[in-house]
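Single-structure report; data block below.
What you see is the complex with one protein chain gone and the rest in place.
Naming follows writing order (A, B and C), and every chain is counted from residue 1.
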Amino acid sequence: MTNKLTRRGLLKTGAVGGAGLALPTIFTSGANAFTNEPTGGTVTLGFNVPQSGPYADEGADELRAYMLAVEHLNGEGDGGMLNTFSSKVLEGNGILGKKVEYVTGDTQTKSDAARASAKSMIEKDGAVMITGGSSSGVAVAVQSLCQEAGVIFMAGLTHSNDTTGKDKKANGFRHFFNAYMSGAALAPVLAKTYGTDRKAYHLTADYTWGWTQEESIMAATEALGWETVQAVKTPLSATDFSSYITPVLQTDADVLILNHYGGNMVNSLTNAVQFGLREKVVNGKNFEIVVPLFSRLMARGAGENVKGILGSTNWHWSLQDEGSQAFVKSFGTKYGFPPSQAAHTCYVQTLLYADAVARAGSFNPCAVGEALEGFEFDGMGNGPTLYRAEDHQCFKDVLVVRGKENPTSEFDLLEVVEVTPVGQVTYAPDHPMFAGGALGSCNPGA
Amino acid sequence: MLGLNKKDATLLGVVAVLVIFAPFILNPFPQDSAMAQFNAGYPDLMQRFVIFGIFAIGFNILFGLTGYLSFGHAAFLGVGSYSAVWMFKLLSMNVIPAILLAMVVSGLFALLIGFISLRRTGIYFSILTLAFAEMSFRLAYSVLTPITNGETGLQLTLEDPRILGQTATETGGIPVTSLFGMEMRETATMYFGGWSFQFNNGYYMCGVILLLAFYISIRIFRSPFGMMLRAVKSNQQRMNYTGLNTRPYTLAAFVISGMYAGLAGGLMASMDPLAGAERMQWTASGEVVLMTILGGAGTLIGPVLGAGFIKYFENIFSKINESVLHSWFHALPDGLENALIWIAEHFVGSGWHLTLGLLFMLVVTFLPGGLVEGGQRIGRLFSRKKQADKKTATQSTPAE
Amino acid sequence: MDAIILQILNGLDKGSAYALIALGLTLIFGTLGVVNFAHGALFMIGAFCAVTLNKLLNLSVETVDPTRTDFLGNPLKVKTPYVENWFGPEFGHAIIDWSVPLAILFSIPIMIAIGFIMERGLIKHFYRRPHADQILVTFGLAIVLQELIKHYYGANPIQTPAPDAFRGSFDFGAMLGFDPNTIIYPYWRMIYFAFAAVIIGGVFAFLQFTTFGMVVRAGMADRETVGLLGINIDKRFTIMFGLAAAVAGLAGVMYAPINSPNYHMGMDFLVLSFVVVVVGGMGSLPGAVLAGFLLGILESFASMNEIKSILPGIDQIIIYVAAIIILLTRPRGLMGRKGVMED
Partner (left out) sequence: MGILEVKNVGKRFGGLQALGDVNLSVAENSVHAIIGPNGAGKSTLLNCLVGKLIPDTGSVMFDGQSVLGRTPYEINQMGISRVFQTPEIFGDLTVMENMMIPCFARRDGAFKLNGIKSVESETEIRDRAEAMMEDMNLAEKRHMHAASMSRGDKRRLEIAMCLAQEPRLLLLDEPTAGMARADTNNTIDLLKEIKQKRDITIVIIEHDMHVVFSLAERITVLAQGTPLVEDVPEKIKGHPKVREAYLGETAAA
């Protein structure tokens, strides 16, 4: 690897000014057309992922995907999805001929730390785009930072409706699906599998992502005839969910919906199975558990407990389309195991950004944003996809998955039950769950 | 000078020089060199050094002087941040009212919590403060979301009413924080050979406030009030039997240090108008405790050093990734390069916590007085006059 | 009624975990006077003893199965654990299945050794240092231990199941004469409770009825006097540290099947265990145990829907509310001794 140290793009012009005091240039008004305009032979991207805290493994997987994407953009490796991507402007010579370099940082899955890390990438390293993250709080916080600083934010794993709903920003873009889509995709499958006469009990992580998911799933299932018996908020810091699970037994609910992610999901699911919920028969029906947002990485922690459990996911490595196969192949060859959905969305986001720059012919965030808005593409693993202009959300097929009964390996935990077509998960930009907030206008910074 | 003795005035002067020239001092390596990774002279980190310095100075007024170990000080920082952001949302983007409100609100909050918690001493006091702070954090993260915006953190939107000022700029963006029109985020960059130095308005405003806060802290340390606080730490029983009521002294110290925390929180929000709930979590309270002890509790400059040390590792070491390591060692033979990278990887990037943990252990084991003691030892090494006894004992000594 | 019984059971179960951790912590913190921020890490390491044994038993020989393919389309490598090769598939599988109970035996010497090394190598030098220094050094140690675990096991939770026979739940209510299926409780949680009771009883008996325990208790009360009697109190304190580490470790081993262990579970429990110890009262072992159960039960009740609907968010803060009320009404917690860590 010959990556040199990254540095402010500004530097080169400055250095030309030579020794002695060059005229001070003002960050916010002056020489550059936009923040961190890359003027040398390289361009710097900022990969801001959780490296400590509960999502560190997911962050590590995201980072692997980013490194792979950088390789492919720079023309190294087998090219991965560049070969299957419907847009063909990327030539493997970096972005607009500039070699891609990157810096990394640790979000710690905390808004403050994530912003600090992103700021250092912008201020110190001259990053022209920030991407990554594994939670919605961080995504929204970093997105608004990027809006103010005038760089593009390509969200990583963030599932909350708010990211492209009330907290959407002109400089921010999300490829990952959201809670509404989970509900829209999952509900019909649930109705088909478990019947329309069901009583659901929700356990919901008590913070914004949990609430939006609860709201989405509740609306989607109720529309199909389900009844919501109770929705209970659980503290984020909870590790033992027994005292939230046992009250379920006291109601006549016959489905438990776990609006939890990460460690919370592992623990609540494990606890629910321990309490024998899955062997229970209520109202003459088998009791069922649903985990609306599945993460394969996290599902490993729940082991056998995920078997037969329905949920949704953005992408899964077992998909047989060309794009997915190409990505799994180059990722698997390089790292020895298949990529996670977080890795997939991060890889795709990097390519989409590069492609948009190439099509726009400029790194200017406004030009890039314009190129991404309304962009239709294919060959990235989820079928034909639209980057909608109104809210910067990608619309694509959503996967409904089930915990696999007989896994062949430690990675083979989920099986795809249904690929929900994009039409079914599309909603109007002014849907009430996404109301409030506005994109505003794009900010190029300088 | 300024009512300080010569030694303190010198210390203040040194700190002032460091603050003014920080953009140079923290950027010792040319941009192109392999060592540039260690440069810390960019606005965000410099602001953080200064703001956490203020936080730690304030904490030290309580802990260093009275010995009362509060494990909930982050709550005041958080409350200060929320107040400031609300001020930006409702009143104006000027930082002055925001910072003032932050100090007032956190002071009142500290008065309430201090009044209750100071009924107990020792570990019982620590746990009471911890309990209050954790409660604040958990409620802010969940039930109080309408006020705090929960997980994401309170931020500015395009719909804020803002009585004195515009809701949105002409270009449709959110206005930025300023000091009477001087934008906090504005940065002038100076190029000099391979170097580039950044001078940021926000940083210099924080710097001025740090100097002020440091000056006040020196005055408190040297005042009869400061002496009383040290007496409280030394022997509460004798205080009582000397006709002194310890409670108002400790409460005053608690409120003052709570206001310092609020000031830090307000500044943080002024530099970056987003207030996340995590800054009230026990880990954040623990961090300022660690900063103070690491630097040297009860010393004037120690807490600032401790704050800088921890923030440096958090922001610089966490960013050193594999490709950076490769660029450092690429001149070496492949086998050696890989071996070195394999070792180094444990300590940088995602392993930055490990380095920090090890350094905590090393510092506290070998430098019982914290980083300040390290500095003193080096100083003694260089000044060959071994007249240690010449040093008067009037200076405050590290906690023992 | 059955709802209340269930929450009491939940509370006892949570309480057992809190009490066990607090018991170990109070041996070090409440009695030796060392503020041990690494105690949570000891609990975590205990849980990872179970994970490690599970992994060791699952060490496998790889054979290629040409009829099946892996995710890249290459022939699938099938793993067969060595123990199954050595002892036959059935017995081998049973050994793996019983890895958590086996880990109890496995963890005791390891945890005692870790406790000894910690005390002799590090903590010993900090007995006479201020509490602040103890915080810094033990916090540093906790970070180091935690990062090492993260490095080898990753950050995600790792499932460590209980033996098959104990994985289900049983109808506790039917035993007490309630309607069937109203009070169902998992076997393993019942076992955890019983286990905690045995360990707590064992530690108390050890300190109460042995000469060693007597000297240690005397040492807690007045270290210098006991030292003057020519008794080597330091050595005994080392053993105490080992004991505390073992108690924390065992609490962790047994906890692994309840919630999959991850590297920062220690930090999650750390603050809570300090609250438990202090609410119980410094220097009081029964106080710590009592506080553990009390807070566990309160937490369970606070998460009942009926209570949450009156006071939203109460389950988030109940432990801290209870701690504040107890510490304000009882200056030294439930059963604290005078003069321990009060200044």
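Here are a few things to note about the model shown:
Following the convention adopted for this analysis, a contact is a pair of C-beta atoms (placed from the backbone, for glycine too) under 8 Å apart; a residue touches a chain by one contact, two chains touch by 3 or more.
What you see is a predicted model, and the numbers here were worked out from it, not measured in a lab.
One chain is not depicted; across the entire complex it touches B.
Here the missing chain is touched by one residue of B:Tyr42, B:Phe59, B:Tyr82 or B:Tyr249, and it is B:Tyr249. Mapped onto subunit B, contacts with the missing chain fall at residues 3-5, 219-220, 222-228, 230-231, 233-235, 237-246, 248-249, 252, 392-394, 397, 400.
The criterion applied here is as follows: only the chains that are shown with their structure count from here on.
The touch graph of the protein chains shown is complete. Averaging C-alpha coordinates per chain places the centre of subunit A 33 Å away from that of subunit B. Each of residues 52, 56, 60, 206, 233, 235, 237 in subunit A touches at least two other chains. For subunit B, residues that reach two or more other chains under the stated contact definition are 138, 142-143, 353. If you check the complex, the residues on subunit B that touch subunit A are 31-34, 36-37, 39, 42-45, 48, 138, 141-143, 145, 149-153, 155-159, 168, 171-174, 176, 183, 185-194, 196, 198-199, 272, 274, 276-279, 314-315, 318-319, 321, 323-324, 326-327, 330, 349-350, 352-353. Here subunit C touches subunit B in the complex through residues 122, 125, 129-133, 135-137, 139-144, 146-148, 151, 267, 271, 274-275, 278-279, 282, 312-313, 316-317, 320-321, 323-324, 327-328, 331-333, 341-343, going by the rule given at the top. Contact residues on subunit C toward subunit A in their complex (touch as defined above): 2-3, 6-7, 9-11, 13-14, 17, 68, 70-72, 76, 150, 154-159, 161, 167-169, 181-182, 184-186, 188-189, 258-260, 262, 264-265, 268-269, 299-300, 303-305, 308, 312-313, 315-316.
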